[in-house]
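Yeah, one chain of the complex is gone here, protein chain that is, but the others are all in their spots.
Order of writing sets the labels: A and B. Residues in every chain begin at 1.
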Amino acid sequence: MFTVGLHIKRIYTLIHEEVLVLPSRIIVALFFLTLLAIPLVNQNPYLIRVIILTSIFAILAASWDFLSGFTGQMNFGHALFFGIGAYTSALLNIHFHIPPWGCVPLGAAAAVLAGLLVGIPCLRLKRTYLALTTLAFPIILMGIVFALPDLTGGELGISGLKRLSNSLVGNYYIHVVLMLTLCSLMWKITDSHTGIIFHAIREDELAVKASGINTTRYKLLAFCLSGFFAGIAGGLYAHYMRIAGPSTLEVSMSFTVVIWGVFGGMATIYGPVAAVFILFPLLEFVRFWPEYRTLIFAAIVLMVLLYMPEGLAPWIRDKTEKECPRCKVKNIATRKTCRICSASLN
Amino acid sequence: MNIIITGLITGSMLALLSIGFSLIFGVARIVNIAHTAFYMIAGYGIYLLCVRLGMGPVPGMLISILSVTFLGLLAYTFLIDKIREHEAAVLIATIALAMIFQETMMLIFTGDYLTVSPLIEGYFSLFGVKIFNQQVLSFVVALLLMAILWMLLMKTRLGLAIRSIAEDREVANLMGMNDSRLAMIAMGISVALAGFTGAVIAPLMVLSPYMWMEPLIMMMAVVVLGGLGSIKGSFIASYILGFTEALVVFMIPKGAFLKGSVALIIMIVVLLLRPEGLFGVSFEEER
Partner (left out) sequence: MKRMSWIANVIISAFLVIMMVFPVWARTIKIGVIGPMNFVQGKGHWNGALMGAEEINARGGIQVGKEKMKIELVKADSNEFLSLTDATNAIERLITSDKVDFIVGGFRTEAVLAMQDIAMDYKKIFMSAGAAHPELCTRVAKDYSRYKYFFRVTPFNSSYLVRTSFAHMGYVGAILKKELQLPTVKVAIVAEKAVWVDPMITAAQSVIPKMGMQIVGTWRPSAVATDVTAELAAIQKSGANLIFTIFSSSVGIPFARQAGELKIPAVQVGINVEAQKNGFWEATKGMGNYVFTTNTYVRGVEYNNLTAPFVEAYYKRFGEVPTYTADTHTAIVEALVPSIEAVGSLDADKIVAHLENREYLVPSGKVKYEKDAQGRPTHDLTWGPGYLTSLGVQWQDGKLVGVWPNKWVAAPGTPEITYKGIVPYKIPPWMKK
């Protein structure tokens, strides 16, 4: 009895002092809770469908940010990993009858190999050259897909795949929980030793090399991990839609991922996730104006970039939080003194 | 023989597009993804003026090019200039801009395919190969434009200023050159080139709101291969890739759709060997 009470008190203190202190943490906590609670309130299949697809794309966007935001290697061909994950998973499911649970990780593994394949030529390239080269890879793969229609189904893709779960709510929870777990995992990686190195590589690669760290290994690691998560997103997508087609490799898919990433805020992980959760349902919502949909989407992106060139999440974060000059802890912007060390926050 | 001629024609088309793109990148480090979108607008402009409103082709072309240039300058001043410091944001902004142009064209002209009459109709035979007069025109125009640009860059003070900004922005600034104004001028020239391309090539193509995507990819391959920021590099690379395309179509008729992929593979291979492209200027890390 006593220990239960103690634990409850501990959790309460934790929430009171760590979570409720900053608006960004509150938002994240609310986000988790709302997503998990939605099916208990409303089970409209259309809504569920939109959220599932948003979660899948959120994993994709986060994986892009992991690579491009953190290590600075702008990847304009992220659709490659998405497509490879989708197609591999589909092929395994159709030809070898492996259940979706197995296919998706295997598809992701294939995407990791692709990450290596793309990462190695890109080691020597800088910035814009890198971006444009990565753009080329999915296009080449698409050419191969069309050249081998017996294997890949050409422009019809591979259809007849099985879903992960046959129930509406089951699917929802699988995808949402997976998204929350994977994104948290990605965030944890960036918050660790490896993450610091990624940040450093982006800022000044020469200095990192001079410090004795093998940047090649870390750059390739970034590519592979990014490929892994994107491949999972691809596999999930293929199984949810029950078809894996060349639309997963399109240039517009790559561009859309980049838009989500930059709109949300690079090098944050939670930024792109937020961006997807705002932009994708928005695009759906604007369905009643079919001709203007893409126009409105592009206009919004443009407006946001003008006023928040670093992205949406960093802008909100800057407006709502201040960093203490003495102890470097984040405080809510309305405070006058730091909550830990009482230094003045001006 | 066919291969040579087709290669020359395709190469000239690519050259017209990529030189403009290269210019603005070299001067202002702006990757203008909407470059081919301006080309598309010029094409539609000519359609509107010549077909719908019945203007003559030459005044139609001039007005189109001028309006597209004006549009480009507007876009630059109100959009790109504000966020020039954030390279990534510029990239996305130009993508969004291209999408806006695409949707606007879709709204005004719908998704149906439209065509424009060529400036010079007809064709003639050369060594047994039939060539459209308009294609020869585009070839000649490409060479002419490049000659003019060359003279501009090499012989005039403006050209000198542009070249120095491209080489070292900070020092040029210190020497008294107004870098943002020069960037705007470079943008204007770049967009005008895109517009000109639209005017000259549109009669050979089919207009559709999505026509900006395919040339974009080939153009980027050309620019990267030739080396970003190097006009000479873009020029040569466009002919290399133009010939490659012709070769693929003739050698592998069943694989004619692969011409894009082959060009890109060549680009990647070259980059592996020489990371700055063929003639690229390797930028020192700007600290």
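We adopt the following convention: a contact is a pair of C-beta atoms (placed from the backbone, for glycine too) under 8 Å apart; a residue touches a chain by one contact, two chains touch by 3 or more.
Keep in mind that what you see is a predicted model, and the values were worked out from it rather than measured.
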Only one of A:V21, A:L53, A:L92 or A:V276 touches the unshown chain, namely A:L53
Out of A:I243, A:L312 or A:L345, only one touches the absent chain, namely A:I243
Among B:M205, B:I240 or B:M267, contact with the omitted chain is made only by B:M205
The missing chain sits against chain A at residues 44-46, 49-50, 53, 146, 149, 153-157, 159, 241-243, 245, 247, 252, 284, 287, 290-291
The missing chain sits against chain B at residues 2, 6, 9-10, 106, 110-115, 117, 122-123, 128-132, 135, 204-206, 208, 211, 214, 246, 249-250, 253-257, 259-260
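Basically, only the chains that are shown with their structure count from here on.
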Separation of the C-alpha centres, chain A versus chain B, in whole Å, is 33
Contacts from chain A onto chain B in the complex sit at residues 74, 121, 124-129, 131-133, 135-136, 139-140, 142-144, 146-147, 204, 206, 251-252, 255, 258-259, 262-263, 266, 291-292, 294-295, 297-299, 301-302, 305-306, 309-310
Residue set of chain B touching chain A in the complex reads 25, 31, 79, 82-83, 85-89, 91-93, 95-97, 99-100, 102-104, 106-107, 213, 217, 220-221, 223-224, 228, 255, 257-258, 260-261, 264-265, 267-268, 271-272, 275-277, 280, 283, 285
